[in-house]
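Every protein chain except one is present and positioned as in the full complex.
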């Protein structure tokens, strides 16, 4: 982290743009965050017919201003980094490109500008910026817990996907095609709407047997939500235990379970 | 808490109105609670067309009676407290003002009386009154747990907000404007309705790709609810542990925070 | 529990009807359970127009048969118990009465028979019967946990009620009366539909500001469900701990935390 005395302009540029342990790096990240939020706000407001009619020209200009700004940022990233290809094909690099390409495309193809909404994906950079702040510990804590439960959660999600496929197929058989269950994928969509307890009501069972099966689907959905909750709750507890407990054992009595801030063994009083 | 022998009428008034460790103070709080509930009930019933037609005049009089009562209370608060400005600009002070201003405004502006519904905000005082009762321990317990998890919950909420912005933007691109996804804010509103599993059905996807993306949004919403639940559950467990924690301080170094099963001080090694 | 040698017929009758530690008592309870389920099934099927047309007369006879059976049961309860008044005014006694009165009322008042659906309330007796079975431990376990968290849950519910009153009132102000928010009670109903993530869609916000406030309500509802879950989870954990752990401390080293099945201290090896 200690900056070496002799640094080229490229190294310094990279430090500002890609890292954030220097004052300039932090300032750049915060400025970028505001630019991203601003550009998304403009695209958002422009999508509302009312505002588009009133300020359409202003929004158009602002969108181009942000496009040029993000293009400059993109080029600076390309020249400052040692391996630009690796950045270009990285997820964040592709998102950065997606945020500027639609504007240029719109010169040749009318309507391409509608892809500007993809700028919202740049919000993912917010997380990087958040990491700098005092939220760092909390984010790391949560991501440890979530990563630890990923395997169990994915088994749960696979079970849910299997259930909705089976239940959707059965409902396609039971309900009339006129009632919205017009194909198996449509029925599976209904099963997902139902098992997640969203319940739009755009498709809902009409026949008595369909309502009976639906009731079972709902009760399943209502009940099995407990499983991922139980998994995450326990992983968070495990992460908290690991953070608060030193795994050190007492050199005198050999017992473990001391708090992270303990200096003396709580069982025999020996210095740890 | 011990009342000093020589107290001015102002000190005594303040004790009654602002504090509640005296019998008079408790009585005032309970009376105020009933007045607030009564005034809200009147505004509520008055909003129902049927009752308004039958008892409109009675409700009008009762609303003025409560206004005068609350005005008196407000003035008493102003003169009894040492720093009235501080009370006026405090949240509770502003709510107290909001509860009486509409009535007076309605003399000059027809329709201002509809703002009387803001009296419901005075319900927030209920919490202050609850604190007096035997619920005190429970409220403190829960608020400790909630305050401890606030940082983690706000990260979760920010993630959800980011997700709905991205997912709403994508759906705005995918779905036809005629299907209710008429602007990005509208699409974000849909994404919130979906990810929280509320699912009104006022806007729902129509195209196959839209339904596919919706299904993903629903499954995300169904799954990530586990995260705040896990956070709160563990903070409540921690709050319960702290309550159980030995409050014993080391006789040698005086520090606290020892486990209930500790025999020796974990900081200085002294026998507890 | 040991039956005394000299028992009157009344004592024996009471043992059969009110208690269930004898073979006859158990048989009576199980027979009653089937009678209740049967009577509810008949009322249910009779409410379906299609079946009513086909088997209306049969259902009518069966309903009277169950009425006479339950009347007999009610009279036997009255004569067998020492303090019949106490039974009559008890919740279960009133429900038992409610299950037979509508039939007799229907002789004088046409339509009173529709009150027969109240027989469903007799399902509450199922719990009493369940207690006899091997579910007893589980039911006691869960009711200990739920009773322990009742105070905290009721604070949570009060907070939710306060929130929906405030949020409903604000929405009544914000949304047009034509959009379904026709009165404050109606708006509060909407707020409950929204905060509990039920989301019928019978009333949903139309104005941009209304949608914005709704989004906040939904996110609140999505988030605060974590609180009762956290409370119950921890109370269940506490109930489980109490069941599995002996509170015994070792007579030799004085330490606690032994399993309920431990014979020797796990720390010093001394006999417990």
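Per-chain residue numbering starts at 1, and chain names A, B and C are given in the order in which the chains are listed.
Note that a contact is a pair of C-beta atoms (placed from the backbone, for glycine too) under 8 Å apart; a residue touches a chain by one contact, two chains touch by 3 or more.
Note that this is a predicted model, so its numbers are computed, not measured.
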item	value
Option touching the unshown chain, where B:47, B:67, B:149 or B:229 are the choices	B:229
Omitted-chain contact residue, chosen from A:27, A:94 or A:162	A:162
Among C:105, C:121, C:144 or C:206, the residue in touch with the chain that has been omitted	C:121
Touch criterion as defined above, residue of C:35, C:105, C:142 or C:162 at the omitted chain	C:142
On subunit C, residues whose C-beta touches the chain left out of the figure	40, 43-44, 47-49, 114-115, 117-121, 123-124, 126, 130, 135, 138-139, 141-142, 145-146, 153, 156-157, 160, 185-186, 188-189, 192-193, 195-202, 221, 225, 228-229, 231-237, 240, 258-259, 261-271
Missing-partner contacts on subunit A, residue numbers	151-152, 155-156, 158, 162, 165-166, 168-170, 172-173, 182-185, 194, 197-201, 204, 208, 211-212, 214-215, 218-219, 221-223, 225-227, 229-231, 233-234, 237-238, 255-257
Where the missing chain touches subunit B, by residue	197-201, 229, 233
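Just so we're on the same page, only the chains that are shown with their structure count from here on.
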item	value
Chain located farthest away, centre of subunit A as origin (C-alpha)	C
Type of subunit B:subunit C copy interface by residue overlap (half), same or different	different
For subunit B paired with subunit C, centre-to-centre distance based on mean C-alpha positions, whole Å	30
Distance from subunit C to subunit A - Cα centre to Cα centre, in angstrom	41
Shared-contact residues (touching 2 or more other chains) in subunit B	156, 185, 197-201, 221, 225, 229, 231, 233-234, 237, 261
